[in-house]
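This is the structure I have questions about; it appears just below.
With one protein chain removed, the remaining protein chains of the complex are shown where they sit.
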Amino acid sequence: MDRTLTASELIRRPTHPIYRRLGDRVFQVVVVTLGLSIIALALLLAEVLLVEGWEPLRRFGFFGFLTGTTWDPVRGVFGTWPFIVGTLITAVASLALSFLPAIGVAIFSAEYAPRWLASIIDTIVDLLAAVPSVVVGIWGIFVLVPLMQNHVYLPVYYWAFENAPGLLPVLGPPAGYNLVTATIVLALMIVPYTTALARDAIRLVPRSQREAARALGATRWEVMRMAVLPYARGAIVAGAILSFGRAIGETMAVAMLIGNSNTLPFTFFGPAATMPSVIVNEFREAVEDLHLASLMTVGFYLFLISLTVNLIAAWLQRKLAVGGRAL
Amino acid sequence: MAVTAPAAPGTLGRLATVTPENLRRRYRRDRLMIGLLVVATTVVLVPLLIIVWYVVSNGISAVLTADFYTQDLGSPARALQGRPTGLGHTILGTMVVDGLALLIAVPIGVGAGIMLSEYPDHPLNPVLRILNDTLNGMPAILKGLLAFSLIVKPMGTFSGFSGAVALAFVMLPILARATEGVLRIIPWSIREAGLALGLPRWRVVLNTVLPAARVGVVTGILIAFARAAGEAAPLLFTSFGNNFFSSTPLRYLMGPVDTLPARLYSLAISPYKEWHAMGWGAGVILLVLVIVTFVGTRIVTRARHTTDL
Partner (left out) sequence: MDPVTSPQTAPSTPKPQQAGQGEARATVAADAEPRLVTEGITVHYGNVVGVRDVSLTFRDKTVTALIGPSGCGKTTFLRSLNRMHDLTRGVKVSGRAVLDGTDIYANGVDPVTIRRRIGMVFQKPTPFPTMSIYDNVVAGLKLVGIRDRALLDEVAERSLRQAALWDEVKDRLKAPAAGISGGQQQRLSIARALAVEAEVLLMDEPTSSLDPQSTMRIEELIQELKDTVTIIIVTHNMQQAARVSDYTAFFYEGDLIEVSDTNRMFTNPKEQRTNDYITGRFG
C-alpha cells in the first residue's frame, strides 16, 4: 500500500467476494465447531460415565444398584443407596440451615444497608463464594471438628448416656467427623452462593414495584413482603435449588469431614459418606475392576441427580417468574 | 346492591384510618425485621471471616519462609528431621496445569460464547445453551472422572496434561456463559454499523464486537480461572500428585504433578504436624490467588462499566 486511504475510500474499497463469503463461512464453521465441542463434551460426560460404570449396572441392575444398601469392596457387592442417603441428608439439611440467613443477608444488603456497607457486604459475600473447598476443609479438620467434639458431641453424648439412653443409637458414637460437621460446613459453603443469587434477584425488582407499595402506605418491611419478595421469588427459589445442587456436588470439604463410612444406618455423630466423598476417598485405592467401575456408576447416578436438580431449578425459575403463566 | 357510596371526601373513612396503635405495631415489626436482618448478616459473615482468619494466621509462618517456594516436599522424614522442605514443585505444577487449562479452555469457551451470542438462529444454539448450563451445574469431580477415562486410562499414567484437561472442563461452561453475556450487552447497532460499512460478519465480530466486550471477556476468564484454580477433586485422579520437582519440563505434562488444592488435601489428612503447617500455607496461597483474581475482576470492571459477575 503506497498511500494511506481516506476513510471514504476505505469504506468503498471493494472487498473480494472470496474474502467476504469464504471468510464468513470459515468463521462460522470455526465458531460452531467450538460450540459443538461443548455439546460433545456434555454428551461425552454422560456417555463415559455410563460406559465405564456399565458392568455394575449389568450385574446389579439399574434399580438394584440404586437401592442396594451394601457397599463391600471385599465381597464385591456394590449399591449406592447409602451414599444417596448421605448426599440428600447433608444437602437438604445444609440448605435448610442456610436459606433464611442467606435471604436475610441478601435483603439487608440490597434494601436496608447504606451504600458503603452494602458494597462491603457484597464484596465479602462474592469473595467467600470463591473460597476453595479444600481451604474450608482444612479449617474444618483442625478447628471445627475439635470444637464440636469437645463442646457439642461429647457433652450431648454423655448427657444422653445418662439420661436418655434411647437416643444413643440415633446419635451414634461421637466421632468428630460426621454428618453434623459435614452439614455445618456445607451450609457455610453454600450460604454466599444463595445470598449472591437472592441479592441479584432482589436488586432486579423494578423500582416502580417498591414505589407502588410505598404509595399504599406500606412500611419498609411491608414493601419487602408485599412487593419485592413476591416479585423476586422465582429467582430466589431457583437460586436456592442451584445452591442445593452445589451442596450435592460439593466434594472436598465433605470428604475431609464426614468420616467416610459406607454402611447404613448413618447417625448424627457417627461417620457417613456422600456420593462425591466416596468417589474421592476410594477411587485412588480401588484395585478391583468392579470397584472402580462401581465408583464410576456412583458418578453416573450423581450425574443424573445433578441433572434433575438443575432442570428443576430452570423450570421453577420460568414457572415462578413474574409474567409467567403458571402463577 | 351492597355497594356503599364512596367515602365522602373530606371525611376519613375507617379504611383509610391508620390507628396510632396499628402504626406502632407495624413499625415495631419493621424494626424487629431490621434487627433480624442484622443478626443474619452477622451470623453468616462472621464464621466465614473466621475461616479466612484461621487459615491466614496458621499458614502465614509457612509462607514467609524461602524454603516454602524453593524446596520440594520430599518424604515425611524430611519434615520430621527438620531438613528444608517446601511446596516449590507444587506451585510450579499449579502454574503449569492452570496455565495449560486456560490455554485449552479460553479459545473453545469464548468461541462457544460467540456462537451463543452471534448466531442465535443456528439450529444447535438452544441445544448448546441447555447443555452448557447442564455442564456448568455438574460437580467438578465428574469432570475429573471424564478426564481420567479419556486421558489417564489410555495414557496409562497420571499426568499434568490430564489435570489441565479436567480443569478446562470446569472452566469451559463458565467461559461460554460469561462471553455470551457480555457480547449480548453490546448493542446490535454496533454490529449493524459495521455491516453497513460493507464489513463481512466475521470482521465485525472480531474487530468491533469482541474489542467492545474486551473487559467483560477478561472478567469471565478471571472468574473461570478462580473457580478452577481452587478445585482439588478433579485433580486427585488426573494430575494425581508428586512429592518432588519433576526431572524434566516434559514430565510436568506427561507425568504426575502436584497442584496446590490437591496437595493441601493430602497434607491436611496426613498425620504429620509439620505437614499440617504447610497445608495451612497452601491454603494461604490459594486464598491469595482467589483474592488477587477477584480484585483483578473488580479493577477491570471498574475501569469500564460492564459488570457481569
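Letters A and B mark the chains as written, and numbering starts fresh at 1 in each.
Methods note: a residue touches a chain if its C-beta (ideal position, glycine included) is under 8 Å from a C-beta of that chain, and two chains touch if they have at least 3 such contacts.
This structure is a prediction, so every number in the text was calculated from the model and none was measured.
The chain omitted from view is touched by exactly one of A:Ala218, A:Ala240 or A:Ala272, namely A:Ala218. Checked against the full complex, the one of A:Ala227, A:Ala247, A:Val278 or A:Leu302 touching the unshown chain is A:Ala227. Where subunit A meets the omitted chain, the residues involved are 115, 208-209, 211-220, 222, 226-227, 230-231, 233, 322-323, 327.
In the full complex, subunit B touches the hidden chain at residues 2-18, 22-23, 26.
The rule is simple: only the chains that are shown with their structure count from here on.
Those residues of subunit A lying in contact with subunit B across their complex are 11-12, 15, 19-21, 23-24, 26-28, 30-39, 41-45, 48-49, 52, 98, 100-105, 107-109, 112, 121, 123-128, 130-139, 141-143, 188, 191-192, 195, 217, 219-222, 224, 242, 245, 248-252, 255-256, 276, 279-280, 283-284, 296, 299, 302-303, 306-307, 309-310, 314.
By the touch rule above, subunit B contacts subunit A in their complex via residues 18, 26-27, 29-30, 33-34, 36-41, 43-45, 47-49, 51-52, 54-55, 58, 107-112, 114-116, 118-119, 122, 124-125, 127-128, 131-135, 137-143, 145-146, 149-150, 169, 172-173, 176, 197-198, 200-203, 205-206, 226-227, 229-233, 236-237, 240, 261, 264-265, 268-269, 276, 279-280, 283, 286-287, 290-291, 293-294, 298, 309.
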